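A quick write-up on the structure given underneath.
Shown here: the complex without one of its protein chains, the others still in place.
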Amino acid sequence: MSSNAFGKLLTVTTFGESHGPAIGCVVDGCPPGLTLDAEEFRHDLERRATGRSRYTSQRHEADEVEILSGVYEGRTTGTPIALLIRNTNQRSKDYGDIVQTFRPGHADYTYWQKYGIRDPRGGGRSSARETTMRVAAGVIAKKWLAEHHGVRVRGYMGQIGDITPDAFDWDAVEQNPFFWPAADQVPALETYINALRKSGDSVGARVNVVADGVPPGWGEPIYGKLDGELASALMSINAVKGVEIGDGFAAVSQHGSEHRDEMSLDGFASNHAGGILGGISSGQPVTASIVLKPTSSILVPGHSVNLAGEPTEVVTKGRHDPCVGIRATPIAEAMVALVLMDQALRHRAQCGDVGVVEPRITS
Amino acid sequence: MSSNAFGKLLTVTTFGESHGPAIGCVVDGCPPGLTLDAEEFRHDLERRATGRSRYTSQRHEADEVEILSGVYEGRTTGTPIALLIRNTNQRSKDYGDIVQTFRPGHADYTYWQKYGIRDPRGGGRSSARETTMRVAAGVIAKKWLAEHHGVRVRGYMGQIGDITPDAFDWDAVEQNPFFWPAADQVPALETYINALRKSGDSVGARVNVVADGVPPGWGEPIYGKLDGELASALMSINAVKGVEIGDGFAAVSQHGSEHRDEMSLDGFASNHAGGILGGISSGQPVTASIVLKPTSSILVPGHSVNLAGEPTEVVTKGRHDPCVGIRATPIAEAMVALVLMDQALRHRAQCGDVGVVEPRITS
Amino acid sequence: MSSNAFGKLLTVTTFGESHGPAIGCVVDGCPPGLTLDAEEFRHDLERRATGRSRYTSQRHEADEVEILSGVYEGRTTGTPIALLIRNTNQRSKDYGDIVQTFRPGHADYTYWQKYGIRDPRGGGRSSARETTMRVAAGVIAKKWLAEHHGVRVRGYMGQIGDITPDAFDWDAVEQNPFFWPAADQVPALETYINALRKSGDSVGARVNVVADGVPPGWGEPIYGKLDGELASALMSINAVKGVEIGDGFAAVSQHGSEHRDEMSLDGFASNHAGGILGGISSGQPVTASIVLKPTSSILVPGHSVNLAGEPTEVVTKGRHDPCVGIRATPIAEAMVALVLMDQALRHRAQCGDVGVVEPRITS
Partner (left out) sequence: MSSNAFGKLLTVTTFGESHGPAIGCVVDGCPPGLTLDAEEFRHDLERRATGRSRYTSQRHEADEVEILSGVYEGRTTGTPIALLIRNTNQRSKDYGDIVQTFRPGHADYTYWQKYGIRDPRGGGRSSARETTMRVAAGVIAKKWLAEHHGVRVRGYMGQIGDITPDAFDWDAVEQNPFFWPAADQVPALETYINALRKSGDSVGARVNVVADGVPPGWGEPIYGKLDGELASALMSINAVKGVEIGDGFAAVSQHGSEHRDEMSLDGFASNHAGGILGGISSGQPVTASIVLKPTSSILVPGHSVNLAGEPTEVVTKGRHDPCVGIRATPIAEAMVALVLMDQALRHRAQCGDVGVVEPRITS
């Protein structure tokens, strides 16, 4: 199976380099009959776009999705859905200086070591540009999950640097450029990020994703566990260095009597597990959290070596994201949605006969 | 592909329930010519065994591995290696009371909801008993990695409850029942775990794994990234709730100027990345960390419901692990080794012609 | 994915060598709730067994299947079903002379060239012994298909040497050791096979398989076509050199006006297509045909080379099948059943919402 594809029954294959002619994806396995229009991709792509606000990189990409296949008269036909976005704003000159240099914290050196050749323009294949297609594919998964199962997948920023939300309101999340759930902290965040930008440095971030409405029974043990699939899907996002389900690493210090979620007929008493037990959804909200490392492309000079094997100093000029984690929010949502839809189809394949099992705990 | 299998080119398929006749696995894709003897599994299986010490569950399993196929005159032949362990110490009566009850924190309820039927004896398929076969398969991967690439994969406990190591010595790790890297803390740990056991409760743990000697270039972008594969392999271990690569969640608070590992001809200046950039190994040690939730089977009563849909109280009698994380150390090592061997074979398939690429940074 | 596994959603992984300790398989993806007992494997295994009659090899294998996992209180649980058969009648001395020699028409030379090592005892992994586990796995698929979809998969001999059936009666097929559909020809076949055996030679055969009751819509275009999957499943049977669907090679000489199966409300006017159009079942019986080459292990001496690279002559002593094709009948049935069940699950995954589509042609 292709290493540029993921999903077992809903398979998404992406292609394209940051500064090549185009990026795209093939979504295979989507059930027939789903209405789909190219306009529907716009909202999430704008949420992801680097030009979304001045707090992320100022490169503006007019990401126009073209549906090349798999849709007839506005509905999916069951055949592969190919999506294409032309790269229109490449400005290759910006990247001329990195052709000869391995940027610290980037994949330049490792691609070079693996392949003996690399497309250095804008990071080539290793650029976060690829995640655009994940977001596009995720739009399809979100829509199918909502229509067929009432599942809603939403993300928000859980931490930027040392700042954590002091309140939580889903409505606030989409009202500010940080996907921040506490409206009153937004001005302080602006100040913080602006200061970072001026200093030429960057900072890490945490993104949380919550999927509501997931029925019990999704997820395949042992190596197709719902949490296992979420882990690889989320870890595969550029810059992600860790994945948690439910309480995650906080469980190190917890006691069993605290962590295990007790049950009654009215539901679970808590959700430390993040809605997954034994790799299978419990009916509670599925919660996952990721950490994104601070942007490596910063104005602060860094030591490195060049292609000739000589020591050199790297300074990123031009575009610069003080916190790449911010725009990872819709990407993380997309990956969670794609995993859930894949698991929904897998569950239906094996357990399509099972029906509703009693007792079912309210959640 | 089977959900009870993992790995693309080194594929491990496991089977078996905790209290069924046997557990086993099929390891497919191992190159021919590796010497292999059934005795070689003993060491790591004993490290994993619940009877290893009084600090973990006292059930003693005499895990005798039988090699059913794939080895001829002491060497692998390239055909699938089937390994079998008979379940000899099942004591089903211990588990009689859980047949009718969904234990909080366990997969009882979710398996029931998914399949409408479950083998309740000892947790059935969701029991950590399955991980025995991961450890056995990992023995093969560790050996091949060592012989062919000089790679060494080792794990240790990074935290138990709130206790963290105050020193680090690889030699200490194998000298105590906690895989603890600081010998002087062992008596205190014994006291702590004994107190926990007496209280009938349990605690979480962190396990760290380090793979030394991994050459640059292993790992397949985009959805076959080395870190992505590690994440799903490690998250699939029972009770794991989080996975980190390198600095992991600590990166939330880091600045880019701190996190990115600068390079010189003499090597990398640091290893915040955990030896992986863009999903590909950099030549530095690969480091991963996992958290295991506290054992859910404890003596402290917990609320739940039973098969009839009535409220009930669950108390685990008999065997009880105060910290399941301890014996996860060899399991995590095995999973890391299996992922690395798989990636080594994948790299050889696609990049077998590439040869040594210059400049190569010493590490 | 393992090369010793097949099937996407119903995945069968086999292991074992002809003269190793055991052969076995892991069947993953079977829906929960199917009743299953070890006795149910007996019938088809006896149909396949070499000791079935004096017309096939006289080696008698007492193939006792042990269910190692996946079944609880007589019903499948949705977890992997591992089946094991111990090799009890190995008589390794029979094969002593072939250790140093590459038998013409066998895989001896090619395994040696691929792996640089091989288990020569009885052909090792390349022995038709492996097909025992296909038959066992096929029992599960046949049962599920019958219970859930009313599908029946049956095979018969379509040709032995130049002899073809002069009548057709399903009832006759199971009444003679040749799976021959014309009872009156059986004595002549006995004479023919006995003469072949005495001459020390062997002959090829054709096996036909028919699956009745397959509903329209099974099969996944483009590279998961029902006929494509049947082709690889059937070609993977030892000694098979060709696969046909429907009219197969006879279509070379047909005109379009003859071959295309016209339709009316009462059904298709013919079934040249073998029940598959565009890779998807049409609702007509699915028909496939295979050819098996004549046994290479014969008493007639043949030229070859030995391990030392010297010319040598090979004569097979002892057991000798004058027509290996005969016992391929239940193997071919099993492969067809496994492919169909896999496709049924795949169809349910993607098109589980579609329901009955009108107009549906009676068939």
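For clarity, chains are labelled A, B and C in written order, and residue numbers in each chain start from 1.
Just so we're on the same page, contacts are C-beta pairs under 8 Å (C-beta built on N, C-alpha and C of every residue); 3 or more make two chains touch, one makes a residue touch a chain.
Small disclaimer: the values here were computed from a predicted structure and weren't measured.
> Out of A:119, A:212 or A:262, which touches the unshown chain?
Going through A:119, A:212 or A:262 one by one, A:119 is the residue touching the chain not shown.
> Among C:87, C:202 or C:329, exactly one should touch the missing chain; which is it?
Checking each option in C:87, C:202 or C:329, the one touching the absent chain turns out to be C:202.
> Looking at the whole complex, which of C:10, C:71, C:85 or C:277 touches the chain that is not displayed?
From the options C:10, C:71, C:85 or C:277, the contact with the absent chain belongs to C:277.
> Just the residue numbers, please: which parts of chain C touch the chain that's not shown?
Touching the missing chain: residues 1-6, 8, 14, 102, 104-107, 109-116, 125-126, 130, 159-162, 201-206, 216-225, 227-236, 238, 240-249, 251-265, 269, 272-274, 276-283, 291-298, 300, 302-305, 307-311, 346-347, 351, 354-355, 357-361.
> Since one chain has been left out of the picture, which residues of chain A touch it in the full complex?
Spelled out for chain A, the touching residues are 1-5, 8, 11, 13-17, 20-24, 26, 28-29, 32-33, 66-70, 72, 75, 77-82, 84, 114-119, 124-125.
> Would you write out the residues of chain B that touch the absent chain, in ascending order?
Its contact residues with the unshown chain are 1, 9, 29-33, 78-79, 148, 221, 345-346, 348-354.
The definition used in the following text is that only the chains that are shown with their structure count from here on.
> By Cα centroids, which chain is closest to the centre of the whole protein?
Measuring from the global C-alpha mean, the nearest chain centre belongs to B.
> Just curious, how far off is chain B from chain A if you go by their C-alpha centres, in Å?
26
> Chain C: which residues touch two or more other chains?
Answer for chain C, listing residues that touch two or more other chains: 1, 29, 32-33, 78-79.
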